[in-house]
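For this view, one protein chain was removed and the others were kept in their places.
Residue numbering begins at 1 within each chain, and the chains themselves are lettered A and B in the order written.
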Amino acid sequence: MDFGNDLDFLDQPEFGEPDFFTKAPIELMGPTLGLDIHQNEADFEEADINEDIGEIKSEGFCFKLAPDECPSEFARSLKHLGPKLADFKHGTTTLAFEYQDGIIVAVDARATQGAFIASNKVRKVIEINEYLLGTMAGGAADCQFWERYLAMQCRIYELRNSEKISIAAASKILADICYSYRGYGLSMGTMVAGSDLKKGAQLFYVDNDATRVRGQLFSVGSGSPFAYGVLDTNYKWDLTTEEAIALGIRAISSATHKDSASGGVVRVYHVNNQGGWTKIHDQLDVNEDHYKFENSKGLRGDGKEGFGKLKL
Amino acid sequence: MLDPTPKTAKDHPEISGGSTIGIKYDKGVLLAADTHLMYAGCYWYKDAQRIHKVADNCVIASSGDYADLQMLLKKLKDKNDYDIIAEDGHQHYEPKDYCKWLANVHFNKRMRVDPYYNSHIVAGVDSKSGDKFLGTVDVHGNNFEGNYVLTGIANYFCNAILDGNVTDDLTLEGARELMTKCFTVLYYKDKSQGDKIQYVTIDTDSNVNFEDPVTLESKWDYHFTKHLTNDHTRDVRFKN
Partner (left out) sequence: MSKMDFHAKLAGNIFKIDNDDTEKAPAMERGFNPYVTNEGTVAAVAGKDFCKVVGDTRCSLGYTILSRDLSKITKLTDKVVVATAGMRADAIALHKVLLTRIKTYKAKFHKYPDIDVIARMLGNTLYGRRFFPYYTFNLLCGINSEGEGAIYGYDAVGSYDRVNCGAMGSGSELIVPILDNQIKDHNVLEPEAPSDTEIVENVLRDSMHAAAERDIYTGDGLEMFTIDKDGIRFEKEPLRRD
């Protein structure tokens, strides 16, 4: 008969000893970095949910779950439980497209928490390793953590197989992670861009529903419709690298102009077909970009060009 | 086999006590609590002890769920017994440790979203250094020390009375006077507060003194309680 109260810990002989409680949070609540414990394939295949303690062990980490509550339900109720608690950093425009000479990845740099601009200089391109880039949209922590984890897995693959991991495999690792955490409230929309010597530069879109799509042109985030508008109009396969970079900047600047959750600076990366990437622009102020584009069209850029000419 | 009854946690205290207050005075610590327990808005038990001795030099006063408190007291007693059974000539658990321990228990239970609905005042004297200790622990496991600490609704009513008046050279009589003032206010304003108050002192020589409960002097036949306030103002208005 279950009496409804989980008081098992009271019966343990070490209960009440000074180190019992100081020990408990560390084991239960932090990711255990003991990778050796969970390195067999079975652990990797399926997440091991321990309901008694309320934790999930997978990928070599141990995640504390809210006890006796469906995790996705708990994640949804977080915003009711504590003010600002679920205001993880959000809001983005990111884009990437393949063209004849590789891939251009361009992102904005704004992070918002509610209506507050938490930062205008976030790094939304995550340099996974010397031939892989990931972009960050959705929950900043989710993207940062799992792409960091992806970097680790790629390195382990290299050591085991003494060859670089293919971009398809790398993106699939990320998609598999997303699949195993489906329903837990992860929020990530990421593009994995990379380059290997066999197939050249490739671009994959992976999101928190474990969608994984190979494609030529993607844009993710709240500003993506605006970016798509510019991209689809001007995109050609035969773009030169200069043109492609300019297109990336243009698309991001337009998106930041119209989408208030995007902004800050533009960062542009180029992934070449020879198995590597280069950082083209680290910080380009979108405000300056805006005026530059408008002026190049012969406009002032204040959006009121025609007002003086109106005759009623 | 699926368990048809889902595990549920208690979501509010059932039989519970009201506010408790602790004050440091020059030669010790004074604790006070009323002796009433509430159940469903009624005074259910009128002479329950809500201040308990957990060790020779440590006393706790608790507001909140009484069943949870009894559970905790059992555990505290066991803990103290281990300390005695060890017979190594040391007292391992000082009031500070009990306070931290209670906080850890509360935090642990809170992590299970099945908390002990108590907030405690832990008072005592360090057996080695002789320092006074006065700390508090709440449902979530937050704990801190202070010259005076309050639990329950006293946080709203008695901060103003005690703030600035609890000094290093406060005598026991002064402390008791302040305490009486606090509980009088609480008795007038808080429906869950009774008028039988138990004082407990623990002085720097580790003498714990549980006094018999005293009844607060209260006066209810003030003019404003006998006459409806509205009537009174109406009279004034019509007179002028």
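The rule we apply is simple: a contact is a pair of C-beta atoms (placed from the backbone, for glycine too) under 8 Å apart; a residue touches a chain by one contact, two chains touch by 3 or more.
The structure presented is a predicted model; accordingly, all values stated were derived computationally and were not measured.
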Handout entry: Visible chains in contact with the missing one
Key = A, B
Completion exercise
The one residue from A:Ala66, A:Ala151, A:Ala168 or A:Ala246 touching the chain left out of view is A:Ala66
Exercise for the section: Have a look at A:Asp101, A:Glu127, A:Glu243 or A:Asp285 and name the one touching the chain we're not showing. Expected result: A:Asp285
Fill in the blank from the handout: Missing-chain contact among B:Ala9, B:Ala67 or B:Val185 belongs to B:Ala9
Problem - Residues in chain B touching the chain absent from view - result: 1-3, 6-7, 9, 11, 103, 106-107, 110-111, 113-115, 138, 140-144, 146, 155-156, 159
Handout entry: For chain A, residues in touch with the removed chain
Key = 22, 25-26, 29-31, 33, 49, 51, 54, 56, 61-66, 68-78, 80-89, 113, 116, 118-119, 121-123, 139-145, 182-186, 265, 283, 285, 287
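Assume only the chains that are shown with their structure count from here on.
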Exercise for the section: Could you give the separation in Å between the centres of chain A and chain B, each centre being the mean of its C-alpha atoms? Expected result: 49
